[in-house]
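Removed from the display is one protein chain of the complex; every other protein chain stays in position.
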Amino acid sequence: MPYPAGRHFLQIPGPTNVPDRVLRAISAPTIDHRGPDFAVLAREVLDALKPVFGTSDPVVAYPSSGTGAWEAALVNTLSPGDRVLAFETGHFATLWRDLAVNLGLDVDLVPGDWRHGVDPAVLAEKLAGDSTIKAVCVVHNETSTGVTSRVPEIRRALDEAGHPALLLVDTVSSLGSVEYRHDEWGVDVTVSCSQKGLLLPPGLGFNAVSEKALRAAESAGFRRAYWDWRPILAANERGYFPYTPPTNLLYGLRESLAILAEEGLEAVFARHRRHGEATRAAVRGWGLEVLALDEREYSPVLTAVLVPEGHDADKIRALILDRFNMSLGTGLGRLAGRVFRIGHLGHFNDVSLAGTLSGVHMGLSLAGVPVRPGGVDAALRVLELT
Amino acid sequence: MPYPAGRHFLQIPGPTNVPDRVLRAISAPTIDHRGPDFAVLAREVLDALKPVFGTSDPVVAYPSSGTGAWEAALVNTLSPGDRVLAFETGHFATLWRDLAVNLGLDVDLVPGDWRHGVDPAVLAEKLAGDSTIKAVCVVHNETSTGVTSRVPEIRRALDEAGHPALLLVDTVSSLGSVEYRHDEWGVDVTVSCSQKGLLLPPGLGFNAVSEKALRAAESAGFRRAYWDWRPILAANERGYFPYTPPTNLLYGLRESLAILAEEGLEAVFARHRRHGEATRAAVRGWGLEVLALDEREYSPVLTAVLVPEGHDADKIRALILDRFNMSLGTGLGRLAGRVFRIGHLGHFNDVSLAGTLSGVHMGLSLAGVPVRPGGVDAALRVLELT
Amino acid sequence: MPYPAGRHFLQIPGPTNVPDRVLRAISAPTIDHRGPDFAVLAREVLDALKPVFGTSDPVVAYPSSGTGAWEAALVNTLSPGDRVLAFETGHFATLWRDLAVNLGLDVDLVPGDWRHGVDPAVLAEKLAGDSTIKAVCVVHNETSTGVTSRVPEIRRALDEAGHPALLLVDTVSSLGSVEYRHDEWGVDVTVSCSQKGLLLPPGLGFNAVSEKALRAAESAGFRRAYWDWRPILAANERGYFPYTPPTNLLYGLRESLAILAEEGLEAVFARHRRHGEATRAAVRGWGLEVLALDEREYSPVLTAVLVPEGHDADKIRALILDRFNMSLGTGLGRLAGRVFRIGHLGHFNDVSLAGTLSGVHMGLSLAGVPVRPGGVDAALRVLELT
Partner (left out) sequence: MPYPAGRHFLQIPGPTNVPDRVLRAISAPTIDHRGPDFAVLAREVLDALKPVFGTSDPVVAYPSSGTGAWEAALVNTLSPGDRVLAFETGHFATLWRDLAVNLGLDVDLVPGDWRHGVDPAVLAEKLAGDSTIKAVCVVHNETSTGVTSRVPEIRRALDEAGHPALLLVDTVSSLGSVEYRHDEWGVDVTVSCSQKGLLLPPGLGFNAVSEKALRAAESAGFRRAYWDWRPILAANERGYFPYTPPTNLLYGLRESLAILAEEGLEAVFARHRRHGEATRAAVRGWGLEVLALDEREYSPVLTAVLVPEGHDADKIRALILDRFNMSLGTGLGRLAGRVFRIGHLGHFNDVSLAGTLSGVHMGLSLAGVPVRPGGVDAALRVLELT
C-alpha cells in the first residue's frame, strides 16, 4: 500500500480523527475484567459519561456499534407489533426504521425531503391522531444530511399532547459535539456510540435510560438477552459487566472523557458551532449549496454539500482522497453522487478545518466544478472574528 | 492507584496477555470504514480467519462480546420455541442455556458434574429419543472447569443417529489455542470471540457459518437485525460492513493472525498441550487436585485447581494478586471459592508458565495451604523433556 | 495543562511532525543490543540510510543531537589549531563556528547578511589565498533563514582551485527533504540528525564519511573517544555498536526510511519544492517579505518571513500557538523578533500546508499586521497547478 505523505485528514462525519492520547490509552495491556482495577475503571467511566449525556440517569455501554444501541433501545422498551412513530429525516432515520421493522415493530414513518429535521408541528398532529403510538424515534443529528432536529420542541409537542409515548433519540453523531440534555429534554432512551464526538474508535454503543424507560423495560414484550439492560445495570453497580466488556475501549473512553472535560463541554459545543458556520461560509463562498435548508437545523458537526448537476460527488471524493489524502463522507441512499459531506467534528481545530476546506476547494477545482475562489477566505474570516 | 512492580501476569483464562505487537496495531489511527483501504483490511482478515476456524465457510465478525456471538448463532438458525439440547459442562454452558431460554427457546439441559465434558453416549441417547431437537449446543472448552469436550465424537453421534439437528459449538476459549476443525467436524455454527487465543482485547464476536446453517437462516423464525448474517455477508463480499465495524480491533486481528501464522497453528496447539501437561504436573506435585477428571478432556488452555477444604480459593487469588501482581481465574457459579483457574493460553511461553506456577506455589504456601515443594520442578521437567 | 482542541501543528523547521507509524515503531520493547535480532536491525538501517545521503560510504550513527554530529565531524578529521573556513549564512553556521572555536580550531568565518547562502565566488577567492585551510564547513540548508546553499557549486570551486581541504556539510534540516548527493558532490563528511526530514524524534546524530575523511581520521590530532568513527565502524560491520545504541530510535529509523522509500526520494524532494513555492506565494500574497533574497537559494523546507517594522514576530507566534494550536519557528540570533519561520518539511501534505498558512494568515491578521487576503488562495493555486 503506497504511503501517502503527511497526516490523513479523516473528514467523514465519523469515525472521527482519534486523538493520539486516546490511541495510546487503548494500547494499554488488557486487565482482568473481574479484578479490582477494572471495577475502578468501569465506575469511573460510567459516571463520567453522564454529564456528556446531560443526565443523572444510568448509561448502559455495549460492546456494539451504534446500530446495536438502536436495537437495544427498542427491545428493552417495546413489544413486538408496537406502534412507533419515526421521521424520514435522512438515511440513518430510514435505517433505524428498517431495523425496527425487521424486529417486528409497526413503524409509521413520516416522509421527509432529507433536507429538514423533524417538524414538531407534524409530530403534534400525529400524536393527536394516534394514541397507540408507543415510542417516537428521532435522530438528533442526521449524519447523512447535516440536519439537527430540535429535540426541545419535540419534547414540548409530546408534553402539550400529554402523550405517553417514549421519546427515543439517536445522538450517534451529536453526542459530545452538539448541546444535548437527556434529562432536561425528557428523553427516555438516548442512543449513541463511541466513534464520533466521543473521540474513540468504533466498538462501544450506549443507551442512557430514563426512569420511565426502565419501567417500560419491566413490561416490554421483546425477548432479549445480550441487550437486556437489567443484568448490565445490576452488574455495573459493582463495577462489572455480565459479559466480557471491551476493556481497551474503556481505557480510551476514560481518556476521551478527560479530554472533553479539559476543554469544557460548552467550549466544545461552541467550537463545533463556529466550525459549522465557517464551513457554510466557505460553501457559499464557492457558490455551492448546503443541503440543509432551515438555518435553525444547521448541523454543527458536518455539512452536506450539493454538487452541481453533471458532476458526481463520489468522483470528487475519490480525487480528493487520492490527491490530498483526505476522506470526505459519501452521499448515502437517495443522495448518492449528489452530495459529499464534510465532517468537522471531534478532535479538530481551526487550522485543521482550514486545511480541510482548502482540500475541498482544490478538489472541486481540479474536478472541474466551477467554484469561486473566495470560499476559504470567507471561512477564515468567520474563524477570525468569532 | 499504586504501581505494582514489573509486568502483570494476566493468567486468567481470558482476556489473555495481549502481545505488544497487537497493542501497537490497535493504536493506529482509525480510517474511513467506507474507503478503499478498509476494504483491503476487511477482506484480508476475514480470509485469514478461516484457517484458524478450520473452515472454508464464511466467518461473520460482530462488534460484540462472545455472548453476542452466542445470541447470533441462535437467532440466525432457530425459531422461538425450538427445542435445543445443551449439556451442563460448567458455568458457561449454563449461561448459554440461560441466554437461550431468555430468547424463548426450549432448552433441554443434560445435567453434569462440572468435571466432565459432553458425553457422546448421552448425546446419542438423547438424539434417539427426540426427533424435535433442532440444535445441539456444545461448549468446546469449558472455561469455568478446564474441560475440553470431544467434538469429533459428538459429530459422530449425530451422524450415527442420522439426526438433522444443527451443531452449534462455542470455541470462545479454545479457538487459536486448541485444535479445532469446523469443516471436518461438521460444525454448523462455531461461536468465538477475540480475547483468548486470538490474542486481542475483547470486542469482537465471531460466527463461522456452514452451508446448512445458512439454509437454516433462511427459514429461521427469530426476528433479527443487528445479528442477521445475511446483510453482513453481503457487505463483506465487497470488504464492507452494514454498520460501523470496530476498525482498530480489526487492525489488531490482522496482527494477531500474522503472529499465529508465524508460529504455525500446529506449533501453537502443541505449545498449549505441553503447557497443560506441565501445569497438571505442578498441581499434582503440590499434592492438589485438578478439577477435570477425564484425561481425554484435559484442557490445554487452562487448569482449574481444587483447593483443600477449609481454604477459600478467592482469598488465595487475592493474596497472589496483591503480592505477586498476578491475576488468576475465580471459581464461577457452583465452584465459587472452591477452585482457582490458571490460564496458560495465548501469548505465552515456558518461562512465563514457570513464573506463573511459581507464583501459585508461593501464594498457596503463604495462604497456609499445605503444598509439597516439588510442583514447579515437576513442571520444569515436563517442559524440558517435551 | 489545558488541552487544546485538535491536532497540534508543529510547523517549526524541526523537530517535525513525527508520523504515527514511527511513533508506534519506537514504542516497541527494547531488545538486547548484543543479540542476533539487534544485528539484523542495525545492518538494515545503516544500509538503508545510504541512499538518503546519496552515498555508498559508511554512515556513522551516534546517540546525540545534531550538535554532537558537528563535533564528531571536526574531531575525527582535524587537529587542534587547524584552519577551517566557514560562512556566516545564519544562526546555525555561527553556532557551528562557535563549537569549532571552543574545540580549539582556527575558524575563518566569512561574514554574511543572513539572507544569502555560501557564495561560491567568495569561496574560490578564499581558497586561492589560503593553502592552510584544512576544511570548509558549509550548512546546506540554514534552518534559521530558509536559505539553501548550492553545494555542487561549492564543490566546483574546490575542484577548480585544486584545494585539498575537506568539505564538511551540515544537512541537519535538508536530509531526506532536499536533494542531496554526498558522493556525487564530493562531500567528505555529511553531518545530520534524526528530527527533521528523517521523521524521527531527536536523539540520533549522523556522519556520512568519505574515503578521504577516513584517511584524515588516521592522522587527525584531536583526542577522541565517544566520537571516534573507527571503533564504531568496526563494530557496525557485525551489526553492533561499541556502546549501547539508542535501540528504540533505530526502530523508528527503520520505519521512517521505509516511509521515505514508499513515497520515493524524488517525490519527497518534489513535494518539498512545491510546498516552498506555495508558501512563498502566500507570503507575497499577504504583501510580506521572504527573508531569502536569491531565488536559487530558496529553501524547500522552511520559509522565514520578515514581519513589518513595529511588530514583534514572537508575539505573533505566541498568539498563533495560543489561538490556533500551531508552533512556528522563532527568529534566532540577530533575527530575533524580526522573523518567524514556517516549517513545511517532513511528514506533511497539501492540506496540512493549507491549514498552516491559514493559521499564519489569521494570526497575522489578529495581531494587527496588515495582510492582504489573497495569500492562502495564491498558495492553493500553486498546489493545484503543480
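Per-chain numbering from 1; labels A, B and C assigned in written order.
The rule is simple: a contact is a pair of C-beta atoms (placed from the backbone, for glycine too) under 8 Å apart; a residue touches a chain by one contact, two chains touch by 3 or more.
Because the structure is predicted, anything quoted here is derived from the model rather than measured.
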Visible chains in contact with the missing one: A, B, C
Sole residue of C:Gly35, C:Pro51 or C:Pro308 that reaches the chain not shown, by the stated touch rule: C:Gly35
Residue among C:Ala5, C:Val18 or C:Val339 that touches the chain left out of view: C:Val18
Touching residue (missing chain; options C:Gly197, C:Pro246 or C:Gly363): C:Pro246
Contacts of subunit B with the absent chain, listed as residue ranges: 2-7, 9, 17, 19-20, 23, 259, 262-263, 268, 271, 323-326, 347-356, 358-359, 361-362, 365-366, 373-374, 376-377, 380, 383-384
Residue numbers in subunit C that touch the chain omitted from display: 1, 8, 10, 12, 14-18, 23-24, 26-37, 40, 62-68, 71, 80, 98-99, 102-104, 193, 195, 201-203, 205, 223-226, 228, 242-249, 321, 327, 330
For subunit A, the residues touching the chain missing from this view: 20-21, 24, 27-29
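In this section, only the chains that are shown with their structure count from here on.
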Label of the chain whose CA centroid is most distant from the centroid of subunit C: B
Equivalent interface positions on subunit A and subunit B, same or different at half: same
Centre-of-Cα separation between subunit B and subunit A, whole angstrom: 34
For subunit C, residues that touch 2 or more chains besides their own: 20
